[in-house]
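Quick one: the structure is below, questions incoming.
A selection of the complex's chains, in situ.
We call the chains A and B, going by the order they appear; numbering starts again at 1 in every chain.
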C-alpha cells in the first residue's frame, strides 16, 4: 500500500515533483501537436469515479487516458450501486479488485481520495475533493502560466473570489508558492479563510490593489448553486466589487493573462468580453489540462 | 473557421456531396461484412454531445467512430456542468479545447450545431437539432432506398405524419429531391407546414392518395410526449386516418418498402405487423446508419 504513486494533493509534493510532471506534460503536448502517438498504457484500465458533476475534469482525464492507450471505465453516482447505499470504500475496493491501473476520484468530501488511497493498492488520483484540493487544476494552471509568462519565479498571481470554499485556490496557492511565484488572495472578507497568510500568500479585500502589478489574474467560480447562506449581498453586488470587467481588465499590465477554472458565471466573476478577450487564456488552460493529466496518469504506472 | 468539414444539414449540400458520402458508406459496409477493419481515426477523439435523449443516433455515431479506430467521449446533459448553468457555447468551446476531431451535437434548439460550428475549429456534426434537420438520418434513408429500390431517380417516396415538427422529414425532403426522387408529404393539415410545396414536394392530406404508386413510405414518429397542445383528436384517431396498418400496407406496390426513423409508436403511426412484416426495412435503416456515420465522421478528418 505504498502511496508513492498516488496523486492526492499539491501540499505534500516538492518542487521537483511538480517540475517533473510539468516537463512531461510539455513533452505530451509536443507529441500530440506532432501527431505522434505513444500508447504506454495500452491494455491498462483507468477508472473515473465521479461522485460530483463535472464536464471538464472528467472529460479531460478520459481523453488523457485514451491518448495514452488506456481503457477508461466511467462510473458516476447515477446508475450505480451507490443508489443501493454502498459505502465509498466498498465501491472503491470493488472497482480496485477489477484491476485498474488508477482510480480517478472526484468527491464532495474533503479527504475522500486520501481515505481511498489508504485502502487500495492501485494509484488514486484526486480530481477534486470538497474544499480541499484540485491538484491537476493547479498543475495545468502552472503549465499555462509558465508558457504564457515564460516562467513563474517572482511572478505575481492574483487569485480572486471565494477563496474560502475553493479547492482550486488551495491547490494553486500551494503550487504557485512552491514554484516561486508570489500570490495575492483577494475576495470578500466573508469568503477569505482566516490565517491563510500563514501559507505564504498576501491577502487583500480590495480588487484594485490585488490587480496592481499582477502578471496573472485567476478568477474563482462563485458557487451560486451552493450559496445556501448568503456570503455576499447578490451576484450583481459581487460583480461590482470583485468581478473582472473590461475597465479593470484594461488596467492590467501589458502581457498579463486572465484565467478561470470554469465553468464561468458570465457577468458575475468575469465579464463576457474579458472571458473571450485577448488576455484570456481560459481555453488554453483546458487544452493544457489534457497534457497535464497524461503526465499524471503516466506517473501512476 | 472554415465550415467545409462540418456536417450541419442536407439543405446546404449538393448532389455530388451526398453521393460521395453514400458511396463511401457502401464501401464501409463491404469492409465490415468482409471483417476487414481499417482504423483511419486511431488516436483521434470524437465527442458525442447529446442535449436530448437518444438511443439509436448516439449509439450509432459511437459505434461508427469506434469502427474507424477513434476514441469516443460521451457527454450528456446529465452529470455535466450544464447542471451548473454553463452556456452551450462555453461547453462546446471547452470540449473543443481538449482537441477532438469532431463534435457530434444533438440539441433541442434548431440551429444549435450551426451556432457551435461558427465558434470552434474542429468539425461539427449535426445529430438532430430541434425541428430543423437530422441530416445523417436522411443519408441513411437514402442509402437504404438506393439499395432496396435500385436507385432514387424518379422514385416516389411518401413521407407521412407530423411533417411540421419533424427534422427527419425536412432532411429527407431536401435529400430525396436532390437525389432525383419525387416526394409526397402527407399528414393532418394541422401538422403540415404551410408553403412546404415550395421545396419541391407535393402535399396531400389523404393517406390513400399518398400511398398510390409509392415506391417507399416513410412514417414519422408522432411525438406523443411533446404533444402539449393537441394537434389531432387522439392517438387512436390518428392511427385510423394516418397510421399504416396491414390493410393499407397490402395495397402498396409490389417491392415497395416501409420505413420509420424510430422509435416506433406501435399501433399509432405504424401497426406492429407492418413494422415487423416483409415490406419493413426499419432495422436495415439502423444497420445502414453505422456505415453512413462512418462516412460522415471520416469526412471530418
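Following the convention adopted for this analysis, a residue touches a chain if its C-beta (ideal position, glycine included) is under 8 Å from a C-beta of that chain, and two chains touch if they have at least 3 such contacts.
These numbers come from a predicted model, not from an experiment.
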| item | value |
| --- | --- |
| Number of copies constituting the complete assembly, 2 shown | 3 |
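By our rule, only the chains that are shown with their structure count from here on.
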| item | value |
| --- | --- |
| Between chain A and chain B, centroid-to-centroid distance (C-alpha), Å | 40 |
| Interfacial residue positions of chain A with respect to chain B in the complex | 32, 37, 50, 53-56, 59-60, 62-63, 66-67, 74, 76, 78, 224-225, 262-266, 283-284, 286-287, 289-290 |
| Residues of chain B that touch chain A when the two form their complex | 42-43, 45, 47, 71, 73-75, 78-87, 90-91, 93-100 |
